[in-house]
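To start, I am sharing the structure in question, which I have written as structure tokens.
Left out: one protein chain. Kept in place: all the others.
Up next is chain A:
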Amino acid sequence: MRTYRDEAVVLRTHDLGEADRILTMLTREHGLVRAVAKGVRRTSSKFGGRLEPFGVIDVQLYSGRNLDVVTQVDTLAPHGRSIMADYGLYTTATAMVETAARLTDVEHEPATQQYLLLAGALRALADRRHASTLVLDSYLLRALAVAGWAPTFASCARCGQDGPHRAFSAPMGGALCTDCRPPGAAAPAPETFLLLGALLAGDWSVADGSDERHRRESSGLVSVYLQWHMERQLRSLRHVVRA
């Protein structure tokens, strides 16, 4: 039987049978992995608490016939506890892990960049380093960029003309010049474009200094952009309590 070991973020869990749980994990080297953890819902289980969503674990698995099986777990970062104690952080983290699962939906196909991005975003969230709405929008933009759907916020998405521009269209890929803008394109504030660019680049000094109004406008555009690239609606996004 093939055994392997990897680092992983637990994305979600489902109960299976009487006491088992199925985990969906994003691993560093093996991409998305679904595995069964046996007996973890019993109160006597040694590692039940280590297999909760949002945590980073060091996990050992063997390849079973249908599902891989968890044989050993150690906690690397127990983000789950601090995230779930704050409802706003919980809903934010949920939208992140749902996005990660969607963007890496082929099991065992390595997605190391997606893994590092998600682990970093969850850490920033758990540490309360920045406003959670900024952490979420930055994560979503960067995860989409890694998936090959990077939006543009400075130059025109269609003709490449240097910005700043005044129009935005999700189907066309971001900012648009006056010649390229389709009828009905959004017209965000210049500060919002600046904020979106900072979130995509990870420029936190600009992002942290932004004001409420532009954060709200950015979030709206990011979620439109995200939904445009997803086949199905992201279920958790409408439940996010922004802070």
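Here is the rule we use: contacts are C-beta pairs under 8 Å (C-beta built on N, C-alpha and C of every residue); 3 or more make two chains touch, one makes a residue touch a chain; residues count from 1.
In the analysis below, contacts and distances are computed from a predicted model.
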item	value
Protein name as given in UniProt for the chain not displayed, "Acyl-CoA dehydrogenase", "Recombination protein RecR", "Sugar ABC transporter ATP-binding protein" or "Electron transfer flavoprotein subunit beta"	"Recombination protein RecR"
Touching residue (missing chain; options A:6, A:86 or A:191)	A:86
Touch with the omitted chain, as defined above, among A:19, A:116, A:146 or A:224	A:19
Chain not shown: contacting residue from A:33, A:51 or A:117	A:51
Option from A:9, A:33 or A:95 whose C-beta touches the chain left out	A:95
Contact footprint on chain A, counting only the chain that is left out	12-13, 15, 17-19, 40-45, 48-54, 80, 84-87, 90-91, 94-95, 97-98, 235-236, 238-240
